[in-house]
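All protein chains but one are shown at their positions in the complex.
Which chain is which? They are A and B, in the order written, and residues in each are numbered from 1.
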Amino acid sequence: MAAGGQPLLKVEHLTMRFGGLTAVADLSFEAAGTDITALIGPNGAGKTTVFNCITGFYKPTEGMVTLSHPDGQPFLLERMDDFRISHWAKVARTFQNIRLFAGMTVLENLMVAQHNTLMLASGFTIAGIFNNRGYKRANREAIDLCRYWLDKIGLLDRADDPAGELPYGGQRRLEIARAMCTKPLLLCLDEPAAGLNPRESEELNQLLLDIREEHQIALLLIEHDMSVVMGISDHIVVLDYGVKISDGPPAMVRNDPAVIRAYLGVEDEEEAEGVIAGGQP
Amino acid sequence: MAGAPKSNQISAVAKTLDPAAMAKDLLFTAILSLVILGPIVGLKTVPATGSLALEQRWGTVLVLVGIVVVGRLIFHLIAARRPASRAKAAKPAGPGVDVGKYLAPILLIIALALPFIASLAPSQERRLVDLAILMMTYVMLGWGLNVVVGLAGLLDLGYVAFYAVGAYSYALLSTRYLPQWFGDGILPWAFFVTLPIAGMLAALWGLILGFPVLRLRGDYLAIVTLAFGEIIRIILTNWINFTGGPAGIDAIPRPWFFGHPFDDSANGFAALFGIESKPIQRIIYLYYIILALALVTNFVTMKLRRLPIGRAWEALREDEIACRSLGINTTNTKLTAFAIGAMFAGFAGSFFATRQGFISPESFNFMESATILAIVVLGGLGSQIGVVAAAIVIVGFFEVFREMNFLKEILPEGTDPVQFRMLAVGGAMVMIMRWRPRGLITRRDPTVYLKEKKAVPTELVAQGHG
Partner (left out) sequence: MEYFLQQLINGVTLGSIYGLIAIGYTMVYGIIGMINFAHGDVFMVGGFAAVIAIIAIGVTGNGAIAFTILALLLVVIIAMIIASAYNWTIERVAYRPLRGSFRLAPLISAIGMSIVLQEFVRVAQGGRPKPLQPIVEGGVVLMRRAVSEGEFVVQLSYMQMLIVITTLVLMVIFTALITRTSLGRAQRSCEQDMKMAALLGIDVDRTISITFVMGAALAAVAGLMFFLYYGVTDFFVGFNAGVKAFTAAVLGGIGSLPGAMLGGIILGLIEVFWSAYFSVEYKDVAAFAMLAVVLIFLPQGILGKPEVEKV
């Protein structure tokens, strides 16, 4: 499946239990270097839990999550702290219920995402107090990167407004841009199209494809909007009650009877097929 | 916290101003306040032979109940006059312009010139400068705590512990250890040698105490810091060999002016400048020291805000989980805020020790922490200029209480208005949270901008995380 050598992300036998509840059971899948992988499934199927395990917010009960950098260096994500996963393993994420720094400006949100780079340039603050030249340069570069992303998401005009005042679609896009400012190799998006209208949804598709094209990174997304899922993903993993029921390219998954059953129950397979296929552009 | 959808019955009554319902509400208020005030105010326990007796003061109770009922009535009338919902009415109409831009230079000039202004009123000079020193000390403490509470959103209820560490560091070093190690020749420089050490020791304690607890949720952190503050105070009280116990430490050396003492000796400050030696000179010198310390605190804080670390503090206050997803080591980030706040408290503590010449554990109780917190909260969490305004209001308020002789006339025999000081501080904290939770200054300056600098209304700013 992978373009060559190790796949970027390898999830093996991932299991997550909360007390007696098994949210994810023995899940294995892979995501290749520049693939867009969609994780779909009915509500409560355990998709966000998988995300939280990959990004270190939860420690999985069992299983391994390995991220291999292009230079071959592996990172065992299930053993790393969440902030180290972002910093060293280069995995960025967004959240289902947007988590922006609402009281800070749009630009500040993007600057915070470049914290580690700037921290280093400011000599861990000590040199920064004296305005060292390296920090000034790094600061300029950081602002340039912000400008690039603001332009990309169409929020350049609103750079100095508080993030909390942006319309919903803008907040979603800003969160993606903020994640991208950490320069990730894998970007995990938790329902990026939730609450967007069809036009915004289409723009989002374009943005995600652009990101993949220009930055050569892999995307992993949880999504309910089938037009997004079927439109852009190379590879779909379907979860139901924490168990993987299907895994493959969109064309295959769309016709998988197990998927249809999970989405609409056993009867009415015709209709279910209609729903899942409906999103095809 | 999810707001309960059910409308508040009483304010609904107020809006329509139905006389019958209002009368009922007022009657209820009267009965409730009678239950609350009646026994505690009306029946004072006084020592009697071998036991206690009660002293009846029903007059005072009636007056207080009357005040409560009239207050409630006024509240109803105002609420009825303004049909807009209370939430809307409480929304602060923060000034659109950046207050700090104009106010800060004016305040700075006043602060620099204050001793000269005070000297215009020779009879009051000493009192005015003393008051200014007190205010400045609270401004500095407020600025220090503002780093922790205002910027990083960590509610620290034990801030006074670091103030104590600074004070005791200076007191112990200057009275005991420095003379022991370097002989008496160090004394002229004791303050300036010890100041950085005291700051560093306080910061070190900030790290030691902060490290295990900073991953706790906001409210738990608050209680733990309170416990730490108390632990340090109890140790200071009981470790008699080291700290002098409840008696404290006295004869703490005063600072010298670059090797010249403030006395009428040949080497003295007055002799150096060929002027007459006066006690006020030392006081003015102390004032400039605390002013300089406070300005350094402010300068460093403002600088840090614009550096990645400061931005991370504010981001942390907004959303800790998002910070972690962006690769920010939140524990370290919180620790730096905690340690830097503690360091400023350590500086202020050293100054306190040298100004008083005497310290004891009693100066470092929870009420002191609460007062500093009240200043930060009243000023507007995160606002530097707000802290100044709040320190002036609260310290000034204390002073006004002392001066209110007319209150002594109204109040029953033997009640001193100064007693109501902390009562007022506590009440102020409740009222600020209720009617102006963002404090006096409700704008936030962005730390970086692309085109134009626009202050952000702080209604959007999340404060403290869970």
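We adopt the following convention: contacts are C-beta pairs under 8 Å (C-beta built on N, C-alpha and C of every residue); 3 or more make two chains touch, one makes a residue touch a chain.
This one's a predicted model, so the numbers in the text were calculated from it and none came from an experiment.
K.L.:
Using the document's definition of touch, tell me which of B:L107, B:I235, B:A271 or B:L295 contacts the absent chain.
P.N.:
In the complete complex, the chain left out is touched by residue B:I235.
K.L.:
For the chain that got dropped from the picture, name the residues of chain B it touches.
P.N.:
1-6, 8, 32, 35-36, 39-41, 43-47, 50-54, 153, 155, 157, 212-213, 216, 218-220, 222-224, 226-228, 230-231, 234-235, 237-238, 321, 366-367, 370, 373-374, 377, 415, 419-420, 422-423, 425-430, 433-434, 437, 462-466
By our rule, only the chains that are shown with their structure count from here on.
K.L.:
When the C-alpha atoms of chain A and chain B are each averaged to a single point, how far apart are the two points in Å?
P.N.:
It comes to 44 Å between the two C-alpha centres.
K.L.:
So in the complex, the part of chain A that touches chain B is made up of which residues?
P.N.:
Result: residues 55, 57, 82-84, 86-87, 92-93, 95, 99-105, 107-108, 111-116, 118-119, 122, 124-125, 128-129, 135, 143, 146-147, 150, 156, 159-162, 164-165, 178-179, 182 of chain A touch chain B.
K.L.:
Considering the complex alone, what residue numbers of chain B touch chain A?
P.N.:
Going through chain B, the ones touching chain A are 300, 303-304, 307-309, 311-312, 314-315, 318-319, 321-330, 336, 444, 446-454, 456-458, 460-462.
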